[in-house]
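Heads up, one of the protein chains got dropped from this complex, but the rest are sitting where they should.
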Amino acid sequence: MSVLKTEEMILNMGPQHPSTHGVLRLELELDGELIIDVKPHVGYLHRCFEKHCEALTYPQIVPYVDRMDYLAAMYNEFGYAVTVERMLGIQVPERVEYIRVIMGEFQRIASHLVAVGTYGLDIGAFTPFLYCFRDRERILSLFEMTCGARLLYNYIWVGGLSHDLHPDFLRLAKEFLPDFKNTLSELNNLLSYNKIFTERTANVGVLPLDTAINYGVTGPNLRASGLKWDLRKDDPYSIYDKFDFDIPVGQGWYGTVGDCWDRYYLRVLEMEQSVKILEQALVQIPDGNISEAIPKRIKPPEGQIYTRVENPRGELGYFIVSKGGLQPHRVKVHAPSFIHLGLLGELCKGHFVADVIAILGSIDIVLGEVDR
Amino acid sequence: MGLLDKQFSDDNIILAKTEDLMNWARLSSLWQVGFGLACCAIEMMATSASHWDFDRFGVIPRPSPRQSDIIIISGTVTLKMAIRVKRLYEQIPDPKYVISMGSCSNCGGPYWEHGYHVLKGVDRVIPVDVYVPGCPPRPEALLEGLLKLQEKIRNETMVRKAVV
Amino acid sequence: MKTPQEIFEILKQKFGESVIGFADNKLLEFAIEIAPLAIAEVGYFLRDDSELLFDNLILLSALDDMTGKKVTEEDGSFRFEGGTLSVIYHIESTSSRHKIVLKVVVPKENAEIESVAYVWNHANWEEREAFDMIGIKFLNHPNMIRILMPYNWDAGYPLRKDYKNPEFYEGMKVPY
Partner (left out) sequence: MMIYDFFISIFHNELIAAFLNSIIPVAFIVPFALFAVYLERKVSAHMQDRLGPMRVGAHGWLQSFADILKLLQKEDIVAAKADKKLFNIAPVLTFVGCYAVFAVIPFSSAYIGANLDLGLLYIVAVSGFVVAGILMAGWGSNNKYSLFGAVRSAAQIVSYEIPTTLVIITIIIVTKSLNLYDLSVNQTSNMFNWMIFGGYVEGWHKIALIPFMFIGFIIIYISTLAEVNRTPFDIPEAESELVAGYHTEYSGMKFAMFFLAEYANMFAVSAIVSAIFLGGFQSPFGYLGSTLNLPWLIPIEQFFWFASKGIFFVFVQMWLRWTLPRLRVDQLMAMCWKYLIPIAVVNLLIVALIMVL
């Protein structure tokens, strides 16, 4: 009697698929519904960012920086500005630092809202997604009244900002925060503690801490695995040392430390911390001139520098090599999404097809940043 | 587009009324391929979300291209992606329409000069009905683009125009 | 917590010839230069040594040093003859919080570096990207293929300074 032969099925997911969060292609090797291997194919949104940097002057790069992680454009600019300012040795006025932190934290909330909302969508809950987008709209309108753009801002410049705050900004921002706390509790009741949701995500895609570090994982995903590592405290930049906030760490609330639920819930907790920072920053913000430190001509000395900031997705680092010209010689970006996506194959082994979606959603990638 | 389009040589009242009805149905129920490319996809999502609500115009995202009528090219089309975009367009059954959303898919946008891997305009691979400018276009702009497309569909005809 | 100078001394003692020296960087960072074929060995040591514990590779970046002789063609385009490429490794320790920068320089004609993908898994994709963009081959890498550009891209490595864009790709016009 011959042995019954079975073979693995290759399922191609993407580039057009409702839940690959953009133009990602996954090649799944399946045994029935079980995953044997996942091979991500990236590059479908490779927009040649690094080549553009070599051809443009330092201020011209800012709009391109926006288009990398388009869900957290403010923070990309923030990181870029910090890097170039360190190269030049510029000290920016305090008001600018405050506005940057306010914008950065609002951007973190907006970005996490998309992450959390689309994660609900991946699991099958449609409504929380729209609730998240509804509140995100309010943040975007705050950005819009400040700099005129909704998604890609070109707002934080090297040495300063493009515009000062709108006179109504502080009032509206302060009004937003209490409402947003209600939204968070609504979101938690609707989605986070939902029995089906916890069943789907707890104990799925567990990322142990040593694997996480070896793969270079940063940001919320690393913290969900249990390491208290936040660049806002561990490698301080700007004025984050002036604010009082906690760093939430994954504790395996419903399952193992570092599972999908932890990664999801950590983002919810981070939004609460961002609200805490904003509550302090909106009160403390001093007066001042926002454009006094903007250099007329940016020409850093020869050398190289690596600076990193805590982007909503993790450690966003800029490695800039200057040969002393008006254009950088080389810019290389440490893109958190790129690194997290490399981990996907490791996380998915032995899970079901449906879990691939849950895991991919929980590591929260932005394809613009993966491919740059 | 469509099987009946430009198949009749003379115009009459029945044809005109049928035409109106058909066009009305087409323009009122434009199902969209649930497909986003880049930054503009986020604005497209915002357009479908509560604040702007695409569903008011009968536009709902369908996950499968087989059941869709329009494809919104929302973002930069790279060379690697262009082949897939073309395939996707071919999978949509007729009558089908294309909205090119944002500068990148209109003409390459900010990547026109040094973008060695960017297709400079999606119209190099598929025909485009409406171009929406902006980087990214606001949701209102996308809605305007949709209304323009509806206007275009409203004027489609089954009558074959005589060649002059 | 150790200073880069101390780490350099340790490495020099351990590996001798393979550790070439401090690379000069005028701005904020300075790098320890390592021989191309010794980098994996050094990596294992840095990761596993109980005093150093460099468990996190932050960033692996490759760059074209633009050092060769510039040859200008008749149509205005140029290319570099000779010259070097380099790879820069930023590594840190999450437990003892020290950071160093390693640097490897290879000639453009024979750009081959030992892979560190088995030391830090993170390097897997970063090395593929370096191969894709700059054209450095990493020896003993599990899967040395292009990552961002199409797999059948044959017009060279786009981030080299003398890269020339092709006119057509699969029937699509590439330039504006």
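When the chains are written out, they are named A, B and C in that same order, and each has its own residue count from 1.
As a convention for this text, a residue touches a chain if its C-beta (ideal position, glycine included) is under 8 Å from a C-beta of that chain, and two chains touch if they have at least 3 such contacts.
Not measured: the values here are computed from a predicted model.
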Original post:
Thinking of the complex as a whole, which visible chains are touched by the chain that is not shown?
Top reply: A, B
Subject >> Among A:123, A:187, A:249 or A:335, residue touching the chain not depicted >> reply: A:123
**OP:** From the listed residues A:69, A:355 or A:369, report the one that touches the chain absent from this view.
**Re:** A:355
Subject >> Residues of subunit A (touch criterion as defined above) contacting the omitted chain >> reply: 9, 11-12, 17-19, 33, 120-127, 130-131, 134, 190-191, 194, 196-197, 199-200, 352-355, 357
Subject >> In subunit B, positions touching the absent partner >> reply: 2-4, 21-22, 24-26, 28-29, 49-50, 53, 55-58, 60, 62-64, 66-67, 69, 91, 93-95
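In this section, only the chains that are shown with their structure count from here on.
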Original post:
Which pair wins on C-beta contacts, A-B or B-C?
Top reply: A-B
Subject >> subunit A and subunit B: spacing of chain centres that average the CA atoms, whole Å >> reply: 31
Subject >> Intercentroid distance (Cα basis), subunit C paired with subunit B, Å >> reply: 44
Original post:
Of all residues in subunit A, which are in touch with two or more distinct other chains?
Top reply: 43, 46, 48, 51, 371
**OP:** Would you pick out the residues of subunit C that each touch at least 2 other chains?
**Re:** 148-150, 158
Original post:
Along subunit C, where are the residues that touch subunit B in the complex?
Top reply: 148-150, 158, 163, 165, 169-170, 172-176
Subject >> Interfacial residue positions of subunit A with respect to subunit B in the complex >> reply: 15-18, 22-23, 43-48, 51-52, 55, 63-64, 67, 70-71, 114, 129-131, 133-134, 136-137, 140, 150-152, 367-368, 371
Subject >> In the complex with subunit A, residue positions of subunit B that touch it >> reply: 33-39, 41-43, 45-46, 49-51, 61, 63, 65, 75-76, 78, 80-81, 84, 88, 110-111, 113-118, 135-136, 138
